[in-house]
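Everything on this sheet refers to the single structure shown next.
Missing here is one protein chain; the remaining ones are kept as they sit in the complex.
Moving on to chain A:
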Amino acid sequence: MLEIKNLHASLEEEGKEILKGVNLTVEAGKVHAIMGPNGSGKSTLSYVLSGKGGYEVTDGSATLAGVDLLSMEAEERAAAGLFLAFQYPVEIPGVGNMTFLRTAVNAQRKARGEEEMDAATFLKEVRAKAKDLKIDAEMLKRPVNMGFSGGEKKRNEILQMAMLEPKMCILDETDSGLDVDAMKLVADGVNALRSPDRGFLVITHYQRLLDHIVPDVVHIMARGQIIKTGGPDLALEVERNGYADILAEVA
């Protein structure tokens, strides 16, 4: 589904290289997790894949279902089926949550040459999905992420994911700032979206999220590269011993 080969990327302004040859393949139906210490390039990887400005790809490739991601604009990548759940979802005053979501859904459909979703169908779907995530009607009416708690913002990300039905979901530190209950709610939302034709890349600092979203494969990222790959046990090892051992072992 997602295929990343020898990806190198630098910060545009400083010219500093952050990704130093990332190789990673996420198959459809699988959940991959990336763990790693601060500054290892995990979030940068998610930004470079989703098309945020400020980064320059100097080498390598990234494809989604065979389509070159790196040559596309951010919105085109979204329409192609890529979704990034933000670590810090942005607050946008004056733009209604529902208006935003409906614009996004229909813009993607339009880009794919599909028919737009009518207002009634959209409303019905969004209400049903919001209910599963315990997002009440009042929250839907508010401007995008305005006045939302940390947990509400993350649930709202998952709601967007559910409505946009992407092929490939990247979750960037979705567990940060969440208490156990909120994390469970978010994890349930994600698990409900697991399907044979959808891939997941879960970026996290801690193992605890992976208790709820159980990965098929765990990667350790450090200094801009994937340095070790293993099963769910690898996450437990990190939890027990920290990153130091693994880093030493690779070095």
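The rule is short, and it goes like this: a residue touches a chain if its C-beta (ideal position, glycine included) is under 8 Å from a C-beta of that chain, and two chains touch if they have at least 3 such contacts; residues count from 1.
Keep this in mind: contacts and distances are computed from a predicted model.
One subunit of the complex is not drawn; among "Fe-S cluster assembly protein SufD", "Acyl--CoA ligase", "Carbohydrate ABC transporter permease" or "Decaprenylphospho-beta-D-ribofuranose 2-oxidase", its UniProt record names it "Fe-S cluster assembly protein SufD".
Check A:25, A:50 or A:229 against the missing chain and you find that the one touching it is A:50.
The missing chain, though absent from the display, is touched by one residue of A:15, A:66, A:94 or A:196; that residue is A:94.
Of A:103, A:121 or A:149, it is A:103 that touches the chain left out of the display. Counting the whole complex, the residues of chain A in touch with the unshown chain are 50-53, 73-75, 77-79, 83-84, 86, 89-90, 92-95, 100-101, 103-105, 107-108, 111, 143, 160, 164.
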